[in-house]
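Input: a single structure, listed below in structure tokens.
Every protein chain except one is present and positioned as in the full complex.
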């Protein structure tokens, strides 16, 4: 059934109704689809560690990142409190020849490789599980579903769906390419991997590789990009995955698939499905390895920094094969 | 042989000479003892995932943390760029009923649960592997051994040495208790676990539990504490462990074991041994589980946030048993 | 008429009704009592420059300030982007021998010597001039009465009422001392100065001098303090002053004069009178000079940093006699 491109509000409402997980894990739930990530799933994931090689899926956190200031999102500003130069010059006043360096950072929690928390997106003033947005996220942060609740569980079976490699040209999907359920299934089949309940799914579009090849980030932050189609909401729901991440700024295809819209799939996925979404993950080295050995599944740990009340978190995801 | 409590400089020099790993992994090394954490070690660690239960070993990152401003180290300041209240009141200007919340943080990289990077400590102006401190860590950060180099490898076999439980009273060591090699070995033996090359060792003193029980952090940050004895440098070196972390602010015993000293064990461990050190880890829940099932080893992932040039990093370590 | 110490809400309502300036300067007003500060008043102030000596009334902005973390208010964290040590060591890469130092700051806008903006305080959800608080100050800042509107006008006649010197013992009022209209008038008379429409009034209690003499700030931020009595609201209104500042954290007496209350005079003064309030001003050097020459009036410039949408601003007020 085709989307009505002129009426995102109605399409969001329909998808939200079809895909809602409200109440599925009780009224007090703060984990959403992370509930699918069970101990059994972790055992399954652990069995995928065969060679012992680890991969970081994080971009570097520095001023060379993709942010351009939209909605006050800057790149991380890292400054030193103490340096080796000062230590060498004897400026520090410590005894017996010890010297030190120390540092601070100021950054948006979603400036680079990240998880969206459940308090990140609302639908008509409602947050995950049907709570009122104004009772969940105030100036003091997310009082209910803060990212700290997700401190422990995000370790399990990871699956890479390298849609760029399976369907794109030269390993990359063009900007504006909408990844549908069919593309996801076709990729899984082509790469010989099954996606199931509780998995952490990584979708590679190749856009990051393209950005890196060029001379700068350009419009990576917020501009045109390949990404999940709004129509994939059903797949995201029925697959019962625990979380999903992409190598793009915004997870879903951009421009969005409606005439006047802003991230409509988020509006279904986070408040209604309760889905854990990751963005700006660097999947290229892992994807190359998967292509080389034909194994698209692995152990994945992607622990957020437990900032109390945060609606998102930087993360350094570690895949081990 | 007893320490000369009046001459930390000489003791540091002697220990540094005895324990140096300079050149062991080549002149260009940026990993130090993480070189011991091999793929084989990761396979060994993976085999320890038996039940699939995961534990976060991180403190919450918020204004209720232990920092008191020493050397400009504050607790994390987390503020909102957008909130649910604004979304609910229609202040955001987004279409089709979508609303959002977003946030920023400003914090020292070593304000809470953390890793020290190799550029964190110098001995007489020399950094890890004998490099000149002023050529390693400038105002632009650690140009050589920045924490980003450790983005991928820190996943392997974790071992808990619950010295507080094994040797302390009611599970806790008193402030000022210096943990020696003998204490570490006795604990390992009592708890039926072996420590070997490439392991990530967690030493629990019980001080954090004590701080949590009381009414506030008190002098947790920088005050008296149990911790590793300066004399344990040899053990840290010959055990060939990949990293070590404690539930205290400063890793080593405080007051330090010399009349006028500041963190002398750091001065040996980081620049000379190249040892990865973690501090302010919350080991209590994991320790309770280990005591319950008698298994003090597990899979551990503790990926730093790869802030380019950082000399330390917040971390949310995840143990899986 | 005595305050009903059990019913701050009723007392606030009565004072608000008696002292309201809503609509006095039109519906679009964003300046409040600053409207009283006319060009004629500036000429009057300029005539007070007799010797040409200037005084800064600002505390130093640094980590040694009074903040203790209440409501995420920290002291300013100042860090360097580039240093002289790096310049000296040739680490900067600039040509022809030029070197540089540069720095950043992270701070609450009300961490030290400051102005409260008109969007700082609300009464039952209403801001200055009767506007709805939620339409004035959102996560994006004060959209209506941001401190940037006060960028230019705050220069005029300053008057010091050194109540500590006039009424206190050894120049200081004790904590908990409530300064009434009678105290203000008596001080003005004793010091031979008149307060009139459009003046910028500085009220010295001596508490800052006491804090400085002791060994640290103690509870200066939020603890017991001398300050304006709730009953002074009428004086603040009828005097038609343009602004007022004190040498205390919170302007009004603390503990507040009701059984369960929080800064009730603010609740009248800012949203209803539209009064510009300054806090944590260092009046001691100026006061000593005024005592010496017997002249308690001067030219005063106290320009806020025009941070767009800010509800307060750090300020370095300059008095010239």
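Letters A, B and C name the chains as they come in the text, with residue numbers starting at 1 for each one.
Operating definition for what follows: a contact is a pair of C-beta atoms (placed from the backbone, for glycine too) under 8 Å apart; a residue touches a chain by one contact, two chains touch by 3 or more.
Just so it is clear, the structure is predicted and the values come from calculations on it, not from any experiment.
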item: Candidate in contact with the missing chain, chosen from C:134, C:219 or C:240; value: C:134
item: Touching residue (missing chain; options C:55, C:177, C:249 or C:296); value: C:55
item: Of C:176, C:196 or C:309, the one touching the omitted chain in the full complex; value: C:309
item: Missing-chain contacts mapped onto chain C; value: 8-9, 12, 38-43, 46, 49-56, 58-62, 64, 71-73, 76, 78-85, 87-89, 94-110, 119-125, 127, 132-142, 148, 151-155, 258, 260-264, 266-267, 299, 301, 303-312, 314, 316-318, 320
item: Touch residues of chain A, complete complex, unshown partner; value: 63, 69, 72, 74-75, 77-83, 85-86, 89, 91, 106, 134, 138-140
item: Interface residues of chain B (partner: the chain not displayed); value: 77, 79-81, 83, 85-86, 88-89, 91, 104, 106, 139
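Rule of thumb we're sticking to: only the chains that are shown with their structure count from here on.
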item: Superposition rotation for chain B onto chain C, Cα-based, multiple of 5°; value: 180
item: Same or different contact residues where chain B meets its copy chain A, judged by the half mark; value: same
item: Computed distance of Cα centres, chain C from chain B, in Å; value: 44
item: Length of the line joining the C-alpha centres of chain A and chain B, rounded to whole Å; value: 27
item: Residues of chain A engaged with two or more neighbouring chains; value: 79-81, 83, 85, 88-89, 104, 106, 139
